[in-house]
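What you see is the complex with one protein chain gone and the rest in place.
The letters A, B and C name the chains in turn, as written, and every chain counts its residues from 1.
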Amino acid sequence: MNHKSSAVETTRHEQLGLTDAQVLEMYRTMLLSRRFDERGLLLQRSGKINFHVSGIGQEAAQVGSAFAFRKQHDYFLPYYRDYAFVLAVGMTVRELMLSIFAKAEDPNSAGRQMPGHFGSKRLNIVTGSSPVTTQVPHAAGIALVAKMKKQDIVTYASFGDGSSNQGDFHEGCNFAGVHKLPVVFVCENNQYAISVPYSKQVACESIADRAVGYGFPGVRVDGNDPLEVYRVTKEAHERARRGEGPTLIETVTYRISPHSTSDNDLAYRTKEEVDYHKGRDPIPRFREYLYACGVLSESVETDMEAELAGIIKEATTYADQAPFPQPEDTLKYVYGDESI
Amino acid sequence: MNHKSSAVETTRHEQLGLTDAQVLEMYRTMLLSRRFDERGLLLQRSGKINFHVSGIGQEAAQVGSAFAFRKQHDYFLPYYRDYAFVLAVGMTVRELMLSIFAKAEDPNSAGRQMPGHFGSKRLNIVTGSSPVTTQVPHAAGIALVAKMKKQDIVTYASFGDGSSNQGDFHEGCNFAGVHKLPVVFVCENNQYAISVPYSKQVACESIADRAVGYGFPGVRVDGNDPLEVYRVTKEAHERARRGEGPTLIETVTYRISPHSTSDNDLAYRTKEEVDYHKGRDPIPRFREYLYACGVLSESVETDMEAELAGIIKEATTYADQAPFPQPEDTLKYVYGDESI
Amino acid sequence: MTTISYIDAINAAMQEELQRDENVFVLGEDVGVKGGVFGTTKGLMEQFGEERALDTPLAESAIAGVAIGAAMVGMRPIAEMQYSDFMLPATNQIISEAAKIRYRSNNDWQCPIVIRAPFGGGIFGGLYHSQCPESIFFGTPGLKIVAPSTPYDAKGLLLAAIRDEDPVLYFEHKKCYRSVTGEVPDEDYIVPIGKADVKREGDDITVITYGLTVHFALQAAEELAKEGIEAHIVDLRTLQPLDKEAILESVRRTGKVLILHEDNKTGGVGAEVSAIISEELLFELDAPIARLCGYDVPAMPISPPLEKFYMLNKDKVMEAMRKLALF
Partner (left out) sequence: MTTISYIDAINAAMQEELQRDENVFVLGEDVGVKGGVFGTTKGLMEQFGEERALDTPLAESAIAGVAIGAAMVGMRPIAEMQYSDFMLPATNQIISEAAKIRYRSNNDWQCPIVIRAPFGGGIFGGLYHSQCPESIFFGTPGLKIVAPSTPYDAKGLLLAAIRDEDPVLYFEHKKCYRSVTGEVPDEDYIVPIGKADVKREGDDITVITYGLTVHFALQAAEELAKEGIEAHIVDLRTLQPLDKEAILESVRRTGKVLILHEDNKTGGVGAEVSAIISEELLFELDAPIARLCGYDVPAMPISPPLEKFYMLNKDKVMEAMRKLALF
């Protein structure tokens, strides 16, 4: 990132067509996601919830992607770390809290699914599951419909680096490539699949290298730079809209948290390694950029932190106090015809 | 192919380290395979057998591959069109005939499986099935054992172009790439998957392009040129032996026959197209080369044709007259412990 | 009413639905230009264009997964698996995804897909072109499973499946394609999913079956009638959800029941039918619940005497029916 840009020159984000308000909103979304995520970890440690899976460190990549898409218009198939992504496309922290508390009002699944398993028809966030990359063919299917119906809709599907080794990744990408479908595949490469490092998952230099085998471009981008991620995603989004087919984007990030609250990451990686990457945390980096551009100031920041703290607090209290589903709700919605 | 090489210069095959006897044997194997295949089609048409799947047009690719491997030493996971391949590594025409007649003595499956489903422990031909590319991870597993046990063994696995879109292709290649396993993957690209042409199967220019995503080399080669196929396969074989990992080879061929005896190929491709490729048939082309080198002569050829005709005839009669399995044999070999 | 073959009934159902509803489309290997390896989709590409009879790459998990994605945004895809043996690469998409989309989203998302798969043997297909895979999917709530035996049911169930709000696995028996003909109405109709059908009435024994073996049972019943044995033959038609009422009613009528299917015995649909009966009607039974099914071997071999040994037929069925009647 160019830290030397000053307010008088054209800023990087202006060059990308982003307003000050938009980049401030990007920052706010990253921070909101981070605060939610930290609270989730805390709630799990204090026994308030059973499980949390974190996206800490990946917020820039997610927000950079999300801002290239159109809320409540394009279709989204995010993966379980995509909190910043779903916040950016319209989900609220209250909704996320209801999900991690597994409460009846959770719009994702009414407390049926694990946290991080997003879904909201209202927001065009397509219901997701745990087995990784099943959403890749789904995204191709949704994009196929956009093409068949000549609708100006682009589909987003994300997944991890390890997950790009699943058969469904291959089959879904290939299908989208053959039919030149309007879809953007995003691999959030955070260097690990639970304990297994990148080098034991794949032998290619970059996950983006795989795109050539599907006949579309693959782009590797610094996932700690939200503007650069925005830029390449915007390009991919435009390619898709122009009918030129899919793009595979690899956002290079690092999973700062353990895999989930059930994981002890220091059993397979060093504190030094983690600390090194904490030092490259995208949030302070983007903050610095925004200060340098004059978009962020101490007073704006103080207000923002207070606002976010309020949101987190309200959402936590709300979700904590919200009712669980009724036990017999277990039996609902197996089929559309409930008489079965 | 260089048709101008004369007997006094070093021939192409000599440059590759192949003797005259060896290339003659290559030719003989291609021809034997062709004659077997033609007889198979005839037997099906005359109602003697129910089904035949043909490898006509792919013999050069198969023999070129096979000669780079070591009979009864390396491991082989061929696919259903690989008649020339299995003949080259030791299967007899009689055995193939027993298989297409589904007779008890068939060493591949004792008449249980369709023709083209090879298997022979004696010959290190690993039992295969119909669902395509399941053999790719198997080959990786066998190569993993060679590596673990430090054995100088290379594994061959082949499959079609359409089949390279299966998840198992991806997962198997990736596994082999990560562990740098001694295996050669061969895609016999005959331009069709039943009725679906290459252009509707994949969007990449070459199946070999997929190798980069697995971190190993991909090579595209003219599958109508057995010597060129031999050359690249030999290199891949040597890479594998040196511990440098897998290679993906794409042999570009054409499926001259319909998909199988159940297929009417003129419903989806033209006679002109097929005729064009018949004109590029690898067998006459190799024959011409061998004549030019002085390896083949009219008398050698006449003797060879007579010999092969004899083999086909003997095998057909033998297999036709051989007994079927006993009906109750259906119940055998579900488990190792037959008492179950 | 017009008399047509089972395969034509399947083709007609698709043709009519593609005509009626622009959200219906067919996808699969060779379903377009070739019209399917069996010809089930013949003419559809010509009439409705390449996109609505879509030739896909050779990848079943993608075929199912793409169909699921399309269904979630309002389409009614019919995904063809070339042989039911080759749906296994798509198992994860079918069981983890299609079956659970409504439930996991608390009814926010739906997955109205049909997966058609030719199943069953008797065509010299060998191990991998003859299997009955229904037991793999039968234990998965969220899926519906149908398996028609006649042109009437084939067409009516396919129409119902396409219009259904949930994922339906549609198993069509390859051996029935051209060997079974029958009347179908000229006007629009459906056969409701979840309803069994009494294919023959009788008071001595009940035979509960589905698919090809329905015909063996009917043929055997005709012969047994000459011996004075009247069989009551129930065609399940839908395997999931089973028509419990129809099963119990048919057993009440005769007190003796034979369950018949081509799929291997252990863990088959017949086990559940039997369990339902002995849970609900134990004391109305006059004979042990009998099952006549495929042998417990991995799949049927191709060699003619072995295939014949494996397959059920009229005579084997008749023997089992007679034995039950005489119990």
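Criterion: a contact is a pair of C-beta atoms (placed from the backbone, for glycine too) under 8 Å apart; a residue touches a chain by one contact, two chains touch by 3 or more.
Since the structure is predicted, the reported quantities are computational estimates derived from the model, not experimental observations.
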item	value
Chains on display which the left-out chain touches in the complete complex	A, B, C
Residue among B:H13, B:H138, B:K180 or B:K200 touching the omitted chain	B:H138
Touching the absent chain when the full complex is considered, from A:R45, A:R122, A:K200 or A:K313	A:K200
Option touching the unshown chain, where A:S262, A:T302 or A:T317 are the choices	A:S262
Among B:G167, B:P182 or B:G245, the residue in touch with the chain that has been omitted	B:G167
Candidate in contact with the missing chain, chosen from C:Y6, C:F25, C:W109 or C:Y128	C:Y128
Chain A, residues in touch with the chain not shown (by the definition above)	50-51, 102-104, 109-114, 117, 129-132, 162-163, 165-168, 193-196, 200-202, 262-263, 267-268, 324-331, 334
Residue ranges of chain C at the interface with the undisplayed chain	61, 85, 88-89, 91-92, 95-96, 99-100, 103-104, 127-128, 135-142, 240, 242, 263-264, 266-272, 274-275, 277-283, 285, 287-291, 296-299
Positions on chain B contacted by the hidden chain, ascending	75, 107-110, 112-113, 117, 119-121, 126-127, 129, 131, 134, 136-145, 148, 167-168, 170-172, 174-175, 178, 332-337, 340
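By our rule, only the chains that are shown with their structure count from here on.
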item	value
Chain of greatest Cα-centre distance to chain B	A
Interchain centroid distance [CA atoms averaged], chain A/chain C, Å	42
Distance from chain C to chain B - Cα centre to Cα centre, in angstrom	37
Contacts with 2+ other chains: residues of chain C	56-57, 59, 61-62, 89
Residues within chain A bordering two or more other chains	167-168, 170-171, 174, 178
